[in-house]
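Okay, so here's the structure we're looking at.
A single protein chain has been omitted from the complex, and every remaining protein chain is retained in its original position.
As written, the chain order gives the labels A and B, with residue 1 at the start of each chain.
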Amino acid sequence: MNSDLLVSLRAKDRSVLGRAVTVAENGGEKAERLLEIIKPLSKSAPIIGFTGTPGSGKSTLIDALVTVYRKRNLTVAVLAIDPSSPFSGGAVLGDRCRMNRHQTDGGVYIRSLSARGSVGGLSIGVSRVISVLQASDFDLILLETVGAGQSEVDVFELADVCVVVCTPNSGDDIQAIKSGILEIADILVANKSDLADADNTIKQLVLAQNLPSNKSRHVSVISTIATQGEGIENLADQISLQVEGIKEPRGKDTDMQTRRHLVRAIARQMEQNLLNEDNPKIDQLCASIINGEMNTNEAVSIWINHQTTRKTKS
Amino acid sequence: MHTDSPPRVLVTKIGLDGHDRGSRVVATALRDAGMEVIYTPPWQDIAAVVGLAQDEDVDVIGISSLATDHLLVPKLMQALKDTGLGHIRVVVGGIVPDQDEQDLLSAGVSHVFHPGCSLQKITEEVMRLAHAAREQAPSII
Partner (left out) sequence: MATHNLKKSTPSETGSNAKQRWQEEYRQQIGKDKQAFNRSGIPIKPLYDAEDWDGSGHNYTLGYPGQIPMTRGIYPTMHRGRTWSQRQLIGFGVPEDYNKRVHELIKSGVTAISLIPCNSVYRGYDADCVPSELLGTCGVVLNTVDDMETCFDQVDIAQLSTAQNDPSPFTLLALLLAIAKRRGVPWTQVSGTSNQSDYISHYVANHMFFRLALPGARRVLVDHIAFTLDHVPSWNPLSVVGQHMQQAGATPAEAMAFTLSTAIQYARDCIERGLDQERFFPRFTFFFDISISMFEEIAKFRAGRRIWASIVREKFGVENPKAWRFKFHAQTSGVDLTRQQPLNNITRVTAQAIAGILGGLQSLHTDAYDEVLSVPTEDAARIAVNTQNILREEAHLTDVIDPLGGSYYIEALTDQMEEKIRTLIDKIESAGGMYQAVQDGLVQTMIGESALRFQQQIESGEQTLVGVNAYQNEVDEKTTPILERPDPAHMAAYLESLERYKRNRDQDRVRKALDNLARAANSKDENVYANVVDAALAEATHGEIVACLRDEFGDGDPLIVP
């Protein structure tokens, strides 16, 4: 049965792949078993992250990009993540069908992911799903997020190449994108560059790449008109260049990125544990806060002291 | 089976009509009831719906029909069976004349919701059907 599963995944059998993603996303013992089974298959397709506020046209952009990749005979998996959507995660609404023309193409897999169902935090769920897609032998994995909220920054950090999509007429876009995302961007796209004020956006983007933390890296700025397919080939080329780049020795930035990613993942896992397990000390601290005996900050200090002493004792 | 995670429901329209007020309101109600809703624009064709159902691993498909697009649903039922997705439950909502309702039910549609049906009834029924679908979904490991 396990070998069947491997064969089906490798052949990109849509039903099996769909169900495997659900298992991975949901986590737990089943997901671990699945990951164990597919381990031998895993390769490392580059992961390209895309973010941008709603209305930046990032779905249309990804749609156009998928078309370009298909022309280049590359298979593509797209994970669309929208934890902030009022449609409870899973729903990516219209975005889902901007990509509809690829729906019947066996070389393209598109999946909407919710934040809710995943145990251990969004980014951990997403990384399990990515393992399934790696096992299914896609040439490229595209991750789409709306760029709001810390959990999305975490997801974005899973990407090898990070693309931030902006539009003219909405200078606020750039500010609206969670800081932290702009810092890790590799490519900035000024989409809808046919609109008035496009030049200004491009200037702003060029300025933005001079952020102190970006000094050691080269960030390219590309203008596109996704609805007309303009600039998309160029974007695909830039992405390939960046993908080549990751194979080079990792710099200081990447070390910091890995560290940040790890620490956040630990924090998230601990948060889950503390929220879900029975813990008399936490209960006691909560009671004290509710009774007005201490504030949250004081409770945090007590908790950290308590943890340190416990470790010293053991 | 992953019975503990929220049901996944595809809410869509096939055929030629575009009136989507009803499907949007229903999608919102299903979301509020804790389900994960994959919502598409109208005008899907059957192959696209089957592909979506596979990719998104949904438990229930809800088709909204305000004109006569429900006449295509028997074809969808056949396509789902042919693709090994017979466990997925299909419901239809909108303007479906009585004669057509009989045809849809015999083609395997689980339920037809008519105008005036309460959102609560729709969510309860979809929830129930989602759980039934999961009982039957083939296991991969």
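Going forward, a residue touches a chain if its C-beta (ideal position, glycine included) is under 8 Å from a C-beta of that chain, and two chains touch if they have at least 3 such contacts.
Worth saying up front: this structure is predicted, and the values here are computed from it rather than measured.
Enquirer: Taking the entire complex into account, which one of A:200, A:228, A:258 or A:308 touches the absent chain?
Expert: A:228
Enquirer: Of the residues B:16, B:47 or B:105, which one touches the chain left out of the display?
Expert: Residue touching the absent chain, from the options given: B:16.
Enquirer: Of the listed residues B:67, B:107 or B:132, which contacts the missing chain in the full complex?
Expert: Checking each option in B:67, B:107 or B:132, the one touching the absent chain turns out to be B:67.
Enquirer: Which residue numbers on subunit B touch the omitted chain?
Expert: Given the touch definition above, subunit B has residues 15-21, 24-25, 28, 39-43, 67-69, 71-72, 75, 95, 97-100, 114-116, 118-120 touching the missing chain.
Enquirer: Would you write out the residues of subunit A that touch the absent chain, in ascending order?
Expert: 54-55, 60, 85-87, 91, 93-95, 97-98, 169, 227-228
Criterion: only the chains that are shown with their structure count from here on.
Enquirer: Quick check: how many Å separate the C-alpha centres of subunit A and subunit B?
Expert: Chain centroid spacing, subunit A to subunit B, equals 29 Å.
Enquirer: What residues on subunit B touch subunit A, complex-wise?
Expert: 2, 4-6, 8, 27-28, 31, 34-41, 44, 47-48, 51-52, 54-57, 83-85, 137-138, 140-141
Enquirer: What does subunit A use to touch subunit B in their complex?
Expert: 1-2, 5, 14-23, 25-26, 30, 33-34, 37, 86-94, 96-97, 100, 103-104, 109-112, 114, 116-117
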